[in-house]
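To start, the structure under review is shown below, and the notes come after it.
A single protein chain has been omitted; all remaining protein chains appear in their positions.
Now for chain A:
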Amino acid sequence: MPLEISAARPDPALLDLPWSIPLEEWPQDLLAALPRGISRHVVRFARLSGSVIAIKEIKADIARREFQMLRQLGRLDQPCVEPLGVVTGRTDAAGEPLDACLITRHLQFSLPYRVVFSQHLREDTAVRLLDALAVLLVRLHLVGYWWGDVSLSNTLFRRDAGAFAAYLVDAETGELHEQLTDGQRAHDIDIAQVNIAGEFMDLEASGVLPEGLDPVVMAQDIVTRYETLWHELTEDEWFDSGETWRVDQRIRRLNAQGFDVDELAIATDLDGTRIRIQPKVVDAGHHSRRLLRLTGLDVEENQARRLLNDLDSYTAATERQGEDEEIVAHDWLNRIYEPTVRAVPAELRGRLESAEIFHEVLEHRWFMAERLGHDIDIREALDDYLRHVLPGKPEERSVIDEERSS
């Protein structure tokens, strides 16, 4: 069988990769030594036409299935890695068949959980990771996706204004259903709990888990976080007919959690004295969608929240509350945001994503103001940040794997 590459938009450079060599034996100069989570299959990163791709050696039918699944998740607007193609029909020099390969785009600025732990020993880091994973799992469940292998290894984390945003990386075991049963959700949560406990115990065994964190407690934590959020997003609520403000309250509460309510069912009991509401369709990305609409910036949810807050301050400071929101946003973009991120020298741009740098500059301004006891202009904060903070940060666009490259 001849080599076959199926892809949505195949890059001809793919043909030049050494498909007749088992992935494990690929020459070092093609590879990018980026860190990975725990995996059963051989996974490598390769440079291709100026970007980095992830290649996983796996059986052909499973590769095709995972490819399709990632595409579907992408179409459903779920945070996951982007599938680029499947390579089948590989044979080695002796003509013996080799496993197929699934190719995905390396998710820039993503951090496997081990890297997060080896860099930052803040105690709440673990909690933030779990929070992000709980949000991801709830989102996936809302669209009917049963993951089947929820774990920290199968998730990638991106910084999100001090918190994290979680992306699905391994869809091998997943299934899309019209709607998940309670049993299916419970099974996924159970899997998550066991896997996360195992992963924290593994961190503990290798000595990088911060003191005082109990893997079993952490794993229980993901269950609680998930349940709380799921409850908030899906549960029905009863109140008296005179309390209709509670409809609005519920919507605001969900917005604050980062979700939009696209459909809300409202019903009354027989004599009309009690009202029942239940969110039917909720959609993550309340703040990021709003920011995208106003400014065209496509950033993570918490970053968007942060940027929108800054936009609000800008509006207030320039006394333009009465004006058209989009026009003010446009000005904020041109006068505040863009100049800030453009001021970052090229050699430091791979340290953090632009929006994350902006967030850090705002944080930095706050700390400076507190220390000096007066307001600080953003330009001043930026200057200090670029001089004293950012240069000390590691490169994160594609994190170098210290364990492996040393």
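Everything below uses one rule, namely that a contact is a pair of C-beta atoms (placed from the backbone, for glycine too) under 8 Å apart; a residue touches a chain by one contact, two chains touch by 3 or more; residues count from 1.
Heads up, the rule we're going with is that contacts and distances are computed from a predicted model.
This complex has a chain not shown, and the name its UniProt record holds, of "Stage 0 sporulation protein KD", "Cytochrome b", "Carbohydrate ABC transporter ATP-binding protein (CUT1 family)" or "Phenylacetate-CoA oxygenase subunit PaaC", is "Carbohydrate ABC transporter ATP-binding protein (CUT1 family)".
Touching the chain that is not shown, out of A:193, A:288 or A:398: A:193 (per the contact rule at the top). When you scan A:219, A:233, A:261 or A:277 for touch with the missing chain, the hit is A:219.
Per the touch definition above, the residue from A:12, A:95, A:183 or A:373 contacting the chain not shown is A:183. Seen from chain A, the chain kept out of the figure touches residues 38-40, 58-59, 62, 99, 148-149, 151, 153, 172-173, 178-179, 181-184, 186-187, 190-191, 193-195, 197-199, 201-203, 205-206, 215-216, 219-220.
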